[in-house]
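With one protein chain removed, the remaining protein chains of the complex are shown where they sit.
Chain naming follows the written order as A, B and C, and within any one chain the residues start at number 1.
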Amino acid sequence: MNTILLLHLLLVFMVIGSIITVEIKNMLSAVISVGAVGFILSVTFLFLGAPDIAITQVIVEILSLILLIRATINVDNVAIEEKGESIFSNRTTLIFVGIILVFAWIAFQSLPAFGEPSMRISRYYLLNAYSKVGASNIVASIILDFRAYDTFGELLVLFTSISGAFAVLRRGKIDKHKDHLKIDLET
Amino acid sequence: MEKKVESGMSSIVKTITSVMVGFMMLFAGYFILFGDEVPGGGFPAGVMMALAYILITLAYGREFVEKRVSGITASKLTDVGVLIFLFVGFFGLYFSGTFLNNFLQNNESLFFTSGTIIINDVAVALTVGMSLYLIFLALAIFGRVVCEGSLCKDLGRDSEEEKE
Amino acid sequence: MTLYFLDFLLFMIGLYALVTKRHIVKKILGVAIMEYSVNLFLILIGFKMSGTAPIMVADMDFATFIRTAVDPLPQALVLTSIVIGLGTLALMVAIAIRLYERYGTFDMHEINRLRG
Partner (left out) sequence: MDRILPFFVIIPVFSAVSTLLVSRWERRKFPRIWSILTVSSLLVLLYFIWDKGVLVHEMGGWKAPFGVVLVKDSLTRFMLLIINGVALITLLYSYSYILKREDYLRFFSLFLLMLAGMNGVVLTGDLFNLFIFLEIASIASYVLVGYDIGAEELEAAFKYLIMGVLASMCILIGIAIVYSVTGSVNMADVARFIETNDIVDNKAILMATGLFILGFGLKAGFVPFHAWLPDAHPSAPAPISAMLSGVLIKSLGIYPLIRIFYNVIPMSPVVSNIFIFLGSISMIVGALMGSGQIDIKRLFAFHSVSQMGYIIVGVGLGTPLGLIGALFHLLNHSVFKSLLFLSSGAIQSSTGTRNMKKLGGLRESMPVTSGSAVVGALSISGVPPFNGFWSKLIIILAAFQVKNIWAASALILTAFLTLMCFVKFQRHAIFGEASEIVKRSKEAPLPMLMSLVILGILCLAIGLFNQTIITNIITPAQEILFDKGAYIMSVLGNVGGG
(Lines give C-alpha, C1' and ligand atoms only; values in the text may rest on other atoms or scores of the structure.)
Protein backbone atom coordinates (compact mmCIF):
# COMPACT_ATOMS: atom_id res chain seq x y z
CA MET A 1 0.00 0.00 0.00
CA ASN A 2 2.86 2.39 0.76
CA THR A 3 4.09 2.36 -2.85
CA ILE A 4 0.81 4.00 -3.89
CA LEU A 5 1.25 6.61 -1.15
CA LEU A 6 4.87 7.13 -2.22
CA LEU A 7 3.84 7.55 -5.87
CA HIS A 8 1.21 10.09 -4.88
CA LEU A 9 3.84 11.99 -2.87
CA LEU A 10 6.33 11.99 -5.73
CA LEU A 11 3.67 13.15 -8.18
CA VAL A 12 2.61 15.97 -5.85
CA PHE A 13 6.27 17.04 -5.67
CA MET A 14 6.45 17.03 -9.46
CA VAL A 15 3.28 19.14 -9.74
CA ILE A 16 4.69 21.65 -7.21
CA GLY A 17 8.01 21.71 -9.06
CA SER A 18 6.36 22.41 -12.42
CA ILE A 19 4.18 25.15 -10.92
CA ILE A 20 7.38 26.75 -9.62
CA THR A 21 8.90 26.40 -13.08
CA VAL A 22 5.99 28.15 -14.73
CA GLU A 23 5.60 31.01 -12.28
CA ILE A 24 9.17 31.87 -11.26
CA LYS A 25 10.69 35.07 -12.67
CA ASN A 26 14.33 34.15 -13.22
CA MET A 27 14.85 31.84 -16.22
CA LEU A 28 17.88 30.08 -14.78
CA SER A 29 15.98 29.01 -11.65
CA ALA A 30 13.10 27.89 -13.87
CA VAL A 31 15.53 25.61 -15.74
CA ILE A 32 16.87 24.27 -12.46
CA SER A 33 13.35 23.45 -11.22
CA VAL A 34 12.59 21.60 -14.48
CA GLY A 35 15.73 19.60 -13.80
CA ALA A 36 14.41 18.83 -10.33
CA VAL A 37 11.07 17.66 -11.79
CA GLY A 38 12.99 15.45 -14.23
CA PHE A 39 15.01 13.79 -11.47
CA ILE A 40 11.91 13.17 -9.33
CA LEU A 41 10.39 11.61 -12.45
CA SER A 42 13.38 9.29 -12.74
CA VAL A 43 12.91 8.20 -9.10
CA THR A 44 9.21 7.58 -9.83
CA PHE A 45 10.20 5.36 -12.75
CA LEU A 46 12.35 3.33 -10.35
CA PHE A 47 9.38 2.74 -8.05
CA LEU A 48 7.20 1.82 -11.03
CA GLY A 49 9.52 -1.05 -11.88
CA ALA A 50 11.24 0.50 -14.92
CA PRO A 51 15.03 0.57 -14.28
CA ASP A 52 15.89 1.02 -17.98
CA ILE A 53 13.75 4.11 -18.20
CA ALA A 54 15.08 5.52 -14.91
CA ILE A 55 18.70 5.28 -16.11
CA THR A 56 17.88 6.81 -19.48
CA GLN A 57 15.80 9.57 -17.88
CA VAL A 58 18.60 10.57 -15.48
CA ILE A 59 21.23 10.77 -18.20
CA VAL A 60 18.98 12.46 -20.76
CA GLU A 61 17.93 14.89 -18.02
CA ILE A 62 21.56 15.93 -17.47
CA LEU A 63 22.04 16.55 -21.19
CA SER A 64 18.83 18.55 -21.60
CA LEU A 65 19.83 20.66 -18.58
CA ILE A 66 23.14 21.41 -20.33
CA LEU A 67 21.28 22.44 -23.49
CA LEU A 68 18.70 24.52 -21.61
CA ILE A 69 21.31 26.31 -19.52
CA ARG A 70 23.15 27.00 -22.77
CA ALA A 71 20.06 28.85 -23.99
CA THR A 72 19.69 30.95 -20.87
CA ILE A 73 23.28 31.57 -19.73
CA ASN A 74 24.49 34.75 -21.37
CA VAL A 75 21.23 36.36 -22.31
CA ASP A 76 18.97 38.57 -20.26
CA ASN A 77 17.26 35.87 -18.32
CA VAL A 78 14.72 37.89 -16.40
CA ALA A 79 11.14 37.11 -17.29
CA ILE A 80 9.03 39.61 -19.20
CA GLU A 81 6.55 41.40 -16.95
CA GLU A 82 3.03 40.60 -18.07
CA LYS A 83 1.23 43.48 -19.76
CA GLY A 84 -2.46 43.99 -18.99
CA GLU A 85 -4.06 42.26 -21.96
CA SER A 86 -2.26 39.00 -21.39
CA ILE A 87 -3.89 38.62 -17.93
CA PHE A 88 -7.20 38.09 -19.73
CA SER A 89 -5.71 35.32 -21.85
CA ASN A 90 -4.35 33.63 -18.70
CA ARG A 91 -7.81 33.51 -17.14
CA THR A 92 -9.53 32.07 -20.22
CA THR A 93 -6.79 29.47 -20.54
CA LEU A 94 -7.27 28.52 -16.89
CA ILE A 95 -11.02 28.07 -17.43
CA PHE A 96 -10.34 26.02 -20.56
CA VAL A 97 -7.82 23.87 -18.62
CA GLY A 98 -10.37 23.41 -15.82
CA ILE A 99 -13.01 22.11 -18.25
CA ILE A 100 -10.55 19.64 -19.80
CA LEU A 101 -9.51 18.42 -16.32
CA VAL A 102 -13.14 17.75 -15.36
CA PHE A 103 -13.69 15.78 -18.56
CA ALA A 104 -10.39 13.94 -18.00
CA TRP A 105 -11.53 12.97 -14.49
CA ILE A 106 -14.69 11.38 -15.95
CA ALA A 107 -12.76 9.67 -18.74
CA PHE A 108 -10.13 8.20 -16.41
CA GLN A 109 -12.87 6.49 -14.43
CA SER A 110 -13.36 4.03 -17.26
CA LEU A 111 -9.69 3.25 -17.77
CA PRO A 112 -8.68 -0.17 -16.34
CA ALA A 113 -7.92 0.23 -12.65
CA PHE A 114 -4.37 1.33 -11.78
CA GLY A 115 -2.14 -1.67 -11.13
CA GLU A 116 -4.01 -4.22 -13.33
CA PRO A 117 -2.67 -3.73 -16.88
CA SER A 118 -4.49 -5.88 -19.43
CA MET A 119 -1.10 -7.06 -20.86
CA ARG A 120 -2.92 -8.90 -23.64
CA ILE A 121 0.00 -8.61 -26.05
CA SER A 122 2.95 -8.23 -23.70
CA ARG A 123 2.37 -11.67 -22.12
CA TYR A 124 3.75 -12.99 -25.43
CA TYR A 125 6.89 -10.91 -24.98
CA LEU A 126 7.37 -12.15 -21.40
CA LEU A 127 6.90 -15.78 -22.47
CA ASN A 128 8.99 -15.77 -25.65
CA ALA A 129 11.71 -13.17 -25.12
CA TYR A 130 14.22 -15.55 -23.57
CA SER A 131 13.39 -18.62 -25.65
CA LYS A 132 13.01 -16.97 -29.08
CA VAL A 133 15.45 -14.07 -28.78
CA GLY A 134 17.82 -15.14 -26.04
CA ALA A 135 17.72 -11.83 -24.16
CA SER A 136 16.77 -11.75 -20.50
CA ASN A 137 16.11 -8.00 -20.51
CA ILE A 138 12.63 -8.09 -22.06
CA VAL A 139 12.54 -4.33 -22.70
CA ALA A 140 15.81 -4.49 -24.65
CA SER A 141 14.47 -7.42 -26.67
CA ILE A 142 11.28 -5.48 -27.50
CA ILE A 143 13.26 -2.41 -28.50
CA LEU A 144 15.82 -4.16 -30.65
CA ASP A 145 14.00 -7.22 -31.92
CA PHE A 146 10.21 -7.43 -31.56
CA ARG A 147 9.68 -3.74 -32.50
CA ALA A 148 13.13 -2.94 -33.97
CA TYR A 149 11.39 -0.85 -36.66
CA ASP A 150 10.34 1.61 -33.93
CA THR A 151 13.97 2.02 -32.87
CA PHE A 152 14.96 2.47 -36.52
CA GLY A 153 12.41 5.30 -36.71
CA GLU A 154 13.72 6.59 -33.41
CA LEU A 155 17.27 6.81 -34.77
CA LEU A 156 15.91 8.72 -37.76
CA VAL A 157 14.10 11.18 -35.46
CA LEU A 158 17.31 11.94 -33.59
CA PHE A 159 19.33 12.10 -36.83
CA THR A 160 16.79 14.51 -38.40
CA SER A 161 16.62 16.79 -35.39
CA ILE A 162 20.40 17.07 -35.04
CA SER A 163 20.92 17.54 -38.80
CA GLY A 164 18.08 20.07 -38.72
CA ALA A 165 19.56 21.92 -35.75
CA PHE A 166 22.75 22.17 -37.78
CA ALA A 167 20.84 23.55 -40.76
CA VAL A 168 19.38 26.22 -38.45
CA LEU A 169 22.67 27.00 -36.74
CA ARG A 170 24.75 27.39 -39.88
CA ARG A 171 26.29 30.75 -40.58
CA GLY A 172 24.04 32.13 -43.30
CA LYS A 173 25.36 34.41 -46.05
CA ILE A 174 23.78 37.42 -44.36
CA ASP A 175 25.87 36.69 -41.24
CA LYS A 176 29.19 36.28 -42.91
CA HIS A 177 29.72 39.73 -44.32
CA LYS A 178 28.84 41.38 -41.00
CA ASP A 179 30.74 38.86 -38.87
CA HIS A 180 32.38 41.47 -36.69
CA LEU A 181 34.97 39.15 -35.20
CA LYS A 182 36.96 39.29 -38.46
CA ILE A 183 37.81 35.63 -38.02
CA ASP A 184 39.04 34.18 -41.28
CA LEU A 185 36.28 31.66 -41.86
CA GLU A 186 37.96 29.46 -44.40
CA THR A 187 34.85 28.17 -46.10
CA MET B 1 44.58 42.16 -29.40
CA GLU B 2 43.89 38.43 -29.24
CA LYS B 3 43.74 37.73 -25.51
CA LYS B 4 45.13 34.27 -24.80
CA VAL B 5 41.96 32.37 -24.11
CA GLU B 6 42.77 30.24 -21.11
CA SER B 7 41.54 26.89 -22.38
CA GLY B 8 39.50 24.84 -19.97
CA MET B 9 39.03 25.07 -16.24
CA SER B 10 41.41 24.81 -13.34
CA SER B 11 43.71 21.83 -12.96
CA ILE B 12 41.58 20.32 -10.18
CA VAL B 13 38.70 19.93 -12.61
CA LYS B 14 41.04 18.54 -15.22
CA THR B 15 42.38 15.77 -13.01
CA ILE B 16 38.93 14.80 -11.80
CA THR B 17 37.68 14.73 -15.38
CA SER B 18 40.52 12.55 -16.58
CA VAL B 19 39.61 10.03 -13.86
CA MET B 20 35.87 10.17 -14.40
CA VAL B 21 35.93 9.94 -18.19
CA GLY B 22 37.56 6.52 -17.97
CA PHE B 23 34.78 5.19 -15.75
CA MET B 24 32.08 6.80 -17.88
CA MET B 25 33.36 5.15 -21.05
CA LEU B 26 33.62 1.82 -19.16
CA PHE B 27 30.03 2.22 -17.97
CA ALA B 28 28.87 3.01 -21.53
CA GLY B 29 30.69 -0.08 -22.84
CA TYR B 30 29.06 -2.14 -20.08
CA PHE B 31 25.62 -0.96 -21.21
CA ILE B 32 26.35 -1.86 -24.82
CA LEU B 33 27.87 -5.28 -24.30
CA PHE B 34 25.48 -6.45 -21.60
CA GLY B 35 22.49 -4.57 -23.01
CA ASP B 36 20.35 -7.66 -23.18
CA GLU B 37 20.88 -8.96 -19.63
CA VAL B 38 21.11 -5.79 -17.59
CA PRO B 39 18.81 -2.77 -17.55
CA GLY B 40 19.98 -0.02 -19.93
CA GLY B 41 20.62 -0.53 -23.64
CA GLY B 42 21.89 1.54 -26.53
CA PHE B 43 20.32 4.88 -25.62
CA PRO B 44 21.84 5.41 -22.16
CA ALA B 45 25.16 4.11 -23.46
CA GLY B 46 25.13 6.68 -26.28
CA VAL B 47 24.17 9.56 -24.02
CA MET B 48 26.84 8.47 -21.54
CA MET B 49 29.48 8.61 -24.27
CA ALA B 50 28.24 12.07 -25.31
CA LEU B 51 28.42 13.26 -21.68
CA ALA B 52 31.97 11.96 -21.38
CA TYR B 53 33.07 13.96 -24.42
CA ILE B 54 31.19 17.02 -23.21
CA LEU B 55 32.96 16.75 -19.87
CA ILE B 56 36.33 16.68 -21.64
CA THR B 57 35.35 19.69 -23.79
CA LEU B 58 34.28 21.68 -20.74
CA ALA B 59 37.35 20.75 -18.71
CA TYR B 60 40.09 20.88 -21.33
CA GLY B 61 38.62 23.40 -23.78
CA ARG B 62 37.66 22.82 -27.37
CA GLU B 63 41.06 22.64 -29.08
CA PHE B 64 42.11 19.63 -26.97
CA VAL B 65 39.03 17.70 -27.99
CA GLU B 66 39.04 19.03 -31.54
CA LYS B 67 42.26 17.15 -32.20
CA ARG B 68 40.77 13.87 -30.99
CA VAL B 69 37.22 13.85 -32.33
CA SER B 70 36.68 16.87 -34.54
CA GLY B 71 33.16 17.92 -35.42
CA ILE B 72 33.38 16.51 -38.92
CA THR B 73 34.38 13.01 -37.83
CA ALA B 74 31.56 13.10 -35.27
CA SER B 75 28.99 13.90 -37.98
CA LYS B 76 30.45 11.19 -40.20
CA LEU B 77 30.19 8.68 -37.32
CA THR B 78 26.54 9.62 -36.84
CA ASP B 79 25.84 8.85 -40.49
CA VAL B 80 27.82 5.59 -40.19
CA GLY B 81 25.78 4.61 -37.11
CA VAL B 82 22.48 5.03 -38.95
CA LEU B 83 23.86 3.14 -41.95
CA ILE B 84 25.00 0.22 -39.74
CA PHE B 85 21.48 -0.12 -38.35
CA LEU B 86 20.08 0.08 -41.88
CA PHE B 87 22.42 -2.59 -43.21
CA VAL B 88 21.79 -4.95 -40.30
CA GLY B 89 18.09 -4.59 -41.09
CA PHE B 90 18.73 -5.06 -44.78
CA PHE B 91 20.74 -8.25 -44.14
CA GLY B 92 17.76 -9.49 -42.14
CA LEU B 93 15.56 -8.80 -45.14
CA TYR B 94 18.08 -10.48 -47.45
CA PHE B 95 18.63 -13.60 -45.38
CA SER B 96 15.20 -14.33 -44.00
CA GLY B 97 12.64 -12.32 -45.87
CA THR B 98 11.60 -9.67 -43.35
CA PHE B 99 13.24 -6.31 -42.62
CA LEU B 100 15.19 -6.05 -39.31
CA ASN B 101 14.93 -9.80 -38.74
CA ASN B 102 17.15 -11.20 -35.99
CA PHE B 103 18.64 -13.78 -38.32
CA LEU B 104 21.43 -15.01 -36.01
CA GLN B 105 19.31 -15.20 -32.88
CA ASN B 106 19.56 -17.49 -29.90
CA ASN B 107 22.37 -19.75 -31.00
CA GLU B 108 24.81 -20.27 -28.18
CA SER B 109 27.74 -20.68 -30.59
CA LEU B 110 28.12 -16.97 -31.11
CA PHE B 111 29.82 -14.82 -28.51
CA PHE B 112 26.66 -12.83 -27.86
CA THR B 113 23.58 -14.98 -27.43
CA SER B 114 20.88 -12.59 -28.65
CA GLY B 115 22.00 -12.15 -32.23
CA THR B 116 21.65 -8.75 -33.84
CA ILE B 117 20.57 -7.06 -30.60
CA ILE B 118 24.18 -6.30 -29.70
CA ILE B 119 25.07 -5.00 -33.16
CA ASN B 120 21.99 -2.79 -33.16
CA ASP B 121 22.97 -1.66 -29.66
CA VAL B 122 26.37 -0.57 -30.94
CA ALA B 123 24.77 1.28 -33.88
CA VAL B 124 22.28 3.05 -31.60
CA ALA B 125 24.98 4.01 -29.08
CA LEU B 126 27.24 5.32 -31.83
CA THR B 127 24.53 7.44 -33.47
CA VAL B 128 23.08 8.80 -30.22
CA GLY B 129 26.48 9.51 -28.72
CA MET B 130 28.06 11.23 -31.66
CA SER B 131 25.00 13.28 -32.62
CA LEU B 132 24.44 14.60 -29.08
CA TYR B 133 28.13 15.46 -28.75
CA LEU B 134 27.78 17.26 -32.08
CA ILE B 135 24.77 19.27 -30.97
CA PHE B 136 26.59 20.32 -27.80
CA LEU B 137 29.58 21.36 -29.87
CA ALA B 138 27.35 23.37 -32.21
CA LEU B 139 25.21 24.99 -29.51
CA ALA B 140 28.08 25.76 -27.15
CA ILE B 141 30.70 26.83 -29.67
CA PHE B 142 28.77 28.21 -32.62
CA GLY B 143 26.55 30.31 -30.54
CA ARG B 144 29.33 31.91 -28.52
CA VAL B 145 28.86 35.07 -30.55
CA VAL B 146 25.29 35.44 -29.38
CA CYS B 147 24.86 39.17 -29.29
CA GLU B 148 25.15 41.08 -32.53
CA GLY B 149 27.19 44.20 -33.16
CA SER B 150 30.45 45.42 -31.68
CA LEU B 151 29.38 45.20 -28.03
CA CYS B 152 30.35 41.57 -28.02
CA LYS B 153 33.81 41.28 -26.55
CA ASP B 154 34.10 37.55 -26.70
CA LEU B 155 37.24 36.63 -28.57
CA GLY B 156 36.90 32.90 -28.60
CA ARG B 157 38.00 31.62 -31.99
CA ASP B 158 34.71 31.01 -33.74
CA SER B 159 35.99 28.84 -36.56
CA GLU B 160 33.06 27.38 -38.40
CA GLU B 161 33.02 23.86 -37.14
CA GLU B 162 31.41 22.33 -40.22
CA LYS B 163 33.22 23.38 -43.37
CA GLU B 164 29.99 23.06 -45.37
CA MET C 1 -7.00 6.50 -10.73
CA THR C 2 -5.94 9.70 -8.94
CA LEU C 3 -2.38 9.06 -10.20
CA TYR C 4 -3.64 9.33 -13.79
CA PHE C 5 -5.42 12.56 -12.85
CA LEU C 6 -2.34 14.06 -11.12
CA ASP C 7 -0.30 13.14 -14.18
CA PHE C 8 -2.83 14.81 -16.51
CA LEU C 9 -2.72 17.85 -14.21
CA LEU C 10 1.04 17.94 -14.87
CA PHE C 11 0.28 17.84 -18.60
CA MET C 12 -2.13 20.75 -18.21
CA ILE C 13 0.49 22.80 -16.32
CA GLY C 14 2.88 22.29 -19.24
CA LEU C 15 0.12 23.24 -21.71
CA TYR C 16 -0.69 26.36 -19.64
CA ALA C 17 2.98 27.40 -19.69
CA LEU C 18 3.11 26.78 -23.45
CA VAL C 19 0.02 28.82 -24.24
CA THR C 20 0.23 31.80 -21.92
CA LYS C 21 3.91 32.42 -21.22
CA ARG C 22 5.56 34.91 -23.60
CA HIS C 23 9.18 34.03 -22.88
CA ILE C 24 10.45 31.48 -25.43
CA VAL C 25 12.48 29.52 -22.85
CA LYS C 26 9.35 29.26 -20.68
CA LYS C 27 7.56 27.72 -23.67
CA ILE C 28 10.40 25.24 -24.08
CA LEU C 29 10.17 24.35 -20.38
CA GLY C 30 6.41 23.90 -20.80
CA VAL C 31 7.06 21.41 -23.62
CA ALA C 32 9.60 19.58 -21.41
CA ILE C 33 7.02 19.26 -18.61
CA MET C 34 4.41 17.97 -21.09
CA GLU C 35 6.87 15.32 -22.27
CA TYR C 36 7.58 14.26 -18.69
CA SER C 37 3.87 13.81 -18.00
CA VAL C 38 3.23 11.81 -21.20
CA ASN C 39 6.16 9.48 -20.46
CA LEU C 40 4.95 9.01 -16.89
CA PHE C 41 1.40 8.32 -18.14
CA LEU C 42 2.70 5.56 -20.41
CA ILE C 43 4.59 3.90 -17.54
CA LEU C 44 1.69 4.30 -15.10
CA ILE C 45 -0.52 2.37 -17.51
CA GLY C 46 1.86 -0.59 -17.54
CA PHE C 47 2.39 -0.83 -13.78
CA LYS C 48 1.31 -4.03 -12.04
CA MET C 49 0.61 -3.89 -8.29
CA SER C 50 3.80 -4.94 -6.44
CA GLY C 51 5.29 -5.79 -9.83
CA THR C 52 8.99 -6.36 -10.50
CA ALA C 53 11.10 -5.06 -13.37
CA PRO C 54 10.68 -7.16 -16.55
CA ILE C 55 14.26 -8.47 -16.38
CA MET C 56 14.75 -12.17 -15.77
CA VAL C 57 17.32 -12.46 -13.02
CA ALA C 58 18.82 -15.94 -12.58
CA ASP C 59 17.29 -16.91 -9.26
CA MET C 60 13.65 -16.13 -10.13
CA ASP C 61 11.74 -19.10 -11.59
CA PHE C 62 9.80 -18.56 -14.75
CA ALA C 63 6.23 -18.79 -13.40
CA THR C 64 6.60 -16.13 -10.68
CA PHE C 65 8.43 -13.93 -13.19
CA ILE C 66 5.49 -14.11 -15.60
CA ARG C 67 3.03 -13.39 -12.77
CA THR C 68 4.80 -10.42 -11.24
CA ALA C 69 6.61 -8.77 -14.17
CA VAL C 70 5.46 -5.27 -15.08
CA ASP C 71 4.19 -4.59 -18.64
CA PRO C 72 7.37 -4.19 -20.79
CA LEU C 73 5.71 -2.70 -23.92
CA PRO C 74 5.03 0.83 -22.55
CA GLN C 75 8.62 0.91 -21.30
CA ALA C 76 9.86 0.32 -24.83
CA LEU C 77 7.56 3.11 -26.07
CA VAL C 78 8.77 5.50 -23.33
CA LEU C 79 12.44 4.89 -24.16
CA THR C 80 11.70 6.01 -27.70
CA SER C 81 9.63 9.03 -26.68
CA ILE C 82 12.29 10.21 -24.19
CA VAL C 83 14.84 10.46 -27.00
CA ILE C 84 12.25 12.09 -29.30
CA GLY C 85 11.75 14.69 -26.56
CA LEU C 86 15.51 15.24 -26.41
CA GLY C 87 15.65 15.70 -30.20
CA THR C 88 12.86 18.27 -30.28
CA LEU C 89 14.39 20.03 -27.25
CA ALA C 90 17.75 20.37 -29.08
CA LEU C 91 15.95 21.78 -32.15
CA MET C 92 13.93 24.22 -30.03
CA VAL C 93 17.03 25.50 -28.22
CA ALA C 94 18.84 25.95 -31.55
CA ILE C 95 15.95 27.94 -33.06
CA ALA C 96 15.52 29.95 -29.83
CA ILE C 97 19.19 30.98 -29.87
CA ARG C 98 18.96 32.00 -33.52
CA LEU C 99 15.73 33.93 -32.83
CA TYR C 100 17.45 35.75 -29.96
CA GLU C 101 20.31 36.59 -32.29
CA ARG C 102 17.88 37.96 -34.90
CA TYR C 103 15.42 39.85 -32.68
CA GLY C 104 17.50 40.55 -29.56
CA THR C 105 14.68 39.39 -27.29
CA PHE C 106 13.07 36.19 -26.10
CA ASP C 107 9.60 37.77 -25.89
CA MET C 108 7.19 36.18 -28.35
CA HIS C 109 4.85 39.22 -28.45
CA GLU C 110 7.79 41.48 -29.24
CA ILE C 111 8.83 39.16 -32.05
CA ASN C 112 5.31 39.12 -33.50
CA ARG C 113 5.15 42.93 -33.35
CA LEU C 114 8.58 43.38 -34.97
CA ARG C 115 7.70 40.95 -37.72
CA GLY C 116 4.56 42.91 -38.43
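Quick note on the criterion: contacts are C-beta pairs under 8 Å (C-beta built on N, C-alpha and C of every residue); 3 or more make two chains touch, one makes a residue touch a chain.
Computed from a predicted structure; not experimentally measured.
The undisplayed chain touches these shown chains across the complete complex, A, B, C.
Along chain B, the points of touch with the absent chain fall at residues 75-76, 79-80, 82-83, 86, 89-90, 92-93, 96-102, 164.
Contacts to the hidden chain, counted on chain A, fall at residues 103-104, 106-112, 117-121, 123-125, 145-150, 153-154, 156-157, 159-161, 163-168, 170, 172-174. By the touch criterion stated above, the residues of chain C touching the omitted chain are 11, 15, 18, 24, 27, 31, 34-35, 38, 41-42, 45, 73-74, 77, 80-81, 84, 87-88, 91-92, 95-96, 98-99, 102-103, 111-112, 114-115.
Please note the rule applied: only the chains that are shown with their structure count from here on.
The greater number of contacting C-beta pairs, out of the two interfaces B-C and A-B, is seen for A-B.
Per-chain Cα centroids separate chain B from chain C by 23 Å.
Inter-chain spacing, taken between the CA centroids of chain A and chain B, is 21 Å. Within chain C, contacts with two or more other chains are made by residues 53, 55, 79, 82-83, 86, 90, 93-94, 97, 100.
Residue positions of chain A touching 2 or more other chains, listed in rising order: 51-52, 56, 60, 63, 67, 70-71, 75, 136-137, 139, 143, 151, 158, 162, 165, 169. Residues 35-44, 47-48, 50-51, 54, 75, 78, 81-82, 85-86, 89, 99-100, 102, 105-106, 113-117, 120-121, 123-124, 127-128, 131-132, 134-136, 138-140, 142-143, 145-147, 149-150, 152, 155, 157-160, 162-164 of chain B are the ones that touch chain A when the two sit in their complex.
The touching residues of chain A, when paired with chain C in their complex, are 3-4, 7-8, 11-12, 14-15, 18-19, 21-22, 27, 30-31, 34, 37-38, 41, 44-45, 48-53, 56-57, 60, 63-64, 67-68, 70-72, 75-77, 79-80, 82-83, 86, 89-90, 93-94, 97, 100-101, 104-105, 108-109, 111, 113-117, 119, 121-123, 125-127, 129-130, 136-139, 142-143, 147, 150-151, 153-154, 157-158, 160-162, 164-165, 168-169. Residues of chain A that touch chain B in their complex: 51-52, 55-56, 59-60, 62-63, 66-67, 70-71, 74-75, 131-137, 139-141, 143-145, 148-149, 151-152, 155-156, 158-159, 162, 165-166, 169-171, 179-181, 183, 185-187.
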